[in-house]
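Take this structure first; my questions come after.
The other protein chains are all here in position, but one chain of the complex has been omitted.
Every chain is named by a letter (A and B) in the order it is written, and numbering of its residues begins at 1.
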Amino acid sequence: MDEKGAQSTLRFILTAGCDGYADSLKRSVLVALWFMFLTFPIMVIRVDTIENTIDWRWMNLAFVGVGSFVLSFLWRWLLERKELMKGQAARESVVERLLTQASTIPSARLGLLVVVAGIALAFPHMAGMYQTNIMISCLTYIALGLGLNIVVGLAGLLDLGYVAFYAVGAYAYALANMHWGIGFWTILPIGALLGTLFGIMLGFPVLRLRGDYLAIVTLGFGEIIRLVLENWGDVTMGPSGIAGIDRPTFFGIEFGVMDSINYMYYIMLALIVLTIFCVNRLQNSRIGRAWLALREDEIACQAMGIDKTKTKLMAFALGATWAGMAGVVFAAKTTFVNPASFTFWESAIILSVVVIGGMGSIRGVIAGAIILILVPEYLRAFSEFRMLIFGATMVLVMVFRPQGLIRAKRKVYTYDKSTVAGAANE
Amino acid sequence: MSESVLNVNEICKDFGGIRALDDVSLNVRSKEIAALIGPNGAGKTTFFNCITGIYTPTSGDVLVNPKDGSERRVNGMKPNHVTELGMARTFQNIRLFPSMTTLENVMIGTHCRTKSGIWGAISRNGKARGEEQAIIEKSYHLLELVGLERYANELACNLPYGKQRRLEIARAMATDPFLLLLDEPAAGMNPQETYDLQELVIKLRNEYGLSILLIEHDMKMVMSISDSVFVLDYGRLIASGTPKEVSENPTVIKAYLGEDEDD
Partner (left out) sequence: MEYFLEILFGGLTRGSIYALIALGYTMVYGIIELINFAHGEIYMIGAFTGLIIAGVLGAAGFPAAAIFVLAILGAVLYSAAYGYTIEKIAYKPLRGAQRLSPLISAIGMSIFLQNYVMLAQTSDFLPFPSLIPEFKVPWIGHIISSSELIIVVVTILVCIGLTLFIKFTRLGKAMRATAQNRKMAMLVGINVNTVISATFVVGSSLAAVGGVLIASHIGQINYYIGFIAGIKAFTAAVLGGIGSVPGAMLGALILGQTEAFATGYVSSDYEDVFAFALLVLILIFRPAGIMGKEPVQKV
């Protein structure tokens, strides 16, 4: 870009939505003052009413002022850009374009797959136990995200109690293992089935509800499950949870701690591959299309002959199935479950993986999980700001990029003319 | 003339204290193009909603005669069951699935005529594959019928307005209806587009043997293609008959032009 172009771009960024520099400066100063006022008590003052001491943190006020001054320019620019882009057909971002190219050229696609598979398979041997453990938790979120993606991303049903089904799977294994010593591989399908069953049980009555009511009911249900786990001490061991759950065996062979972590990693990886395989096939099938249609317009969908309740129930139950499975794997990995692992926060994290990554997009959800789970792990300094940033990102994504990081792409159907003639002769 | 496919007997629809439809009776015969006209707010779309299961009529009967000859009462049925019986509709304010492609929009219409479920989708067995292929072929043919095959892989929201209306018709056709209900299909179209639409509607009747009931404000179109016309005003059926009879009916003229000279 030449100098003039750069200058006009800069001008656009700085004065977006305003009448020139003076106006934009004035507005930003006002915004900064407003946020300094707004955050003043909570950011600056900390009181201790017992000791009767007050802690004044004036520096924070300066941070807020400078921060909101700068961000206000960015905010106006993004809003203006969104307005300008409205008329145009959606353009792909750089990452998306690369991905599209990589997946349309067969050799590039194959190459990419081999590289990804190679890294995924070799990971536990290259990285240490600590890294592998982090990776397992990231993989767990990918599996959960992909499962929730069926419900939220494809069928458009906002499920805020997804973690309840995860808890069902985890407790199913924990309890079966504690009482009857049943092994991981037996419970895995049972956990999945229990997830489905709970999904149907909850889904059947509530799926008639409108979208936002559904969100609240699922949230309520999730909390009920957690509270029951916490309070029904006789069965669930209450808040202290269940410890000493068996790790999975490999055809009866038990592993040491180190090997069993690697083994867990591969189990999780296999689960993800299975998930991707299934979701990928589902989303371009008759059922998958019905889910999408339902998400877009319920009335039109019914008028086209789709049974709303049945279709929703399928999505809901299938999503719950994956959560059930992931729950069993989670219990086996940590060898310990307690209700604290299944709070609303967990649901919120899984939801943000899906929303930020890109609703309805498999690649998006994977990218979302990698960014949201791995980045805070490695940037320890930021880890306490993790949820703060998640929340803010969710808002920003909804406002500026509702399709998420990597948007879902629809399948391109190529139609062979020769078969048209054949079909016409039928 | 042949037997009737849609037989509406004295239906009423109340919203709170307001009677939107008052004793409306109407009859659409097989392979007929019938038009439902009336001033804005006369209750035309409410009538469509009542016979397609989106609303349940307060009283009265909606009877349909599918191809197999058995008469069925559809009021109170869910919209998807009505569609399964063979009545498909379009919407006045276009309701496509915007972030799906044009072809996929039509494919949705085949949903109630196909069967494969979750297992079929995951395993992609022979049956599911065959069905999927048949869906694609059928949908593509329908796109050709309405002249949109070039846009098969475009997102529906990127189509121009007139083409979206045609796509809605293709989508409705994919449900294999015997009766097609078109809610203002020519709204917002230019004269050329309206003319093409007119041709399409006639073609659907002649080649596919459909019966068609349409709501329309374009009187030129209504008068030139309909076999019979029904006029609604304030929720009441005030006239019915051939286009000629209706256009000469004084009540109809009054309803359209108002009672006072200065209106």
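Following the convention adopted for this analysis, contacts are C-beta pairs under 8 Å (C-beta built on N, C-alpha and C of every residue); 3 or more make two chains touch, one makes a residue touch a chain.
Quick caveat, the model's predicted, so the values are computed rather than measured.
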From the list A:A16, A:A32, A:A143 or A:L158, pick the residue that touches the absent chain.
A:L158
Of A:E3, A:D19 or A:D212, which one is in contact with the hidden chain?
A:D212
On chain A, the omitted chain is touched by residues 34, 37-39, 41-43, 45-50, 52-54, 60, 79, 82, 156, 158, 160, 205-206, 209-213, 215-217, 219-221, 223-224, 227-228, 231, 299, 344, 348, 351-352, 355, 384-385, 387-388, 390-395, 397-399, 402
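The criterion applied here is as follows: only the chains that are shown with their structure count from here on.
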As a quick test, compute the distance in whole Å between the mean CA positions of chain A and chain B.
40
Which residues of chain A touch chain B in the complex?
89, 277-278, 281-282, 285-290, 292-293, 296-297, 299-308, 314, 318, 408, 410-413, 415, 419-420, 423-424
Which chain B residues qualify as touching chain A in the complex?
52-54, 78-80, 83-84, 88-89, 91, 95-101, 103-104, 107-109, 111-114, 116-118, 120-122, 124, 128, 131-132, 135-137, 140-141, 144, 149, 152-153, 155, 158, 171-172, 174-175
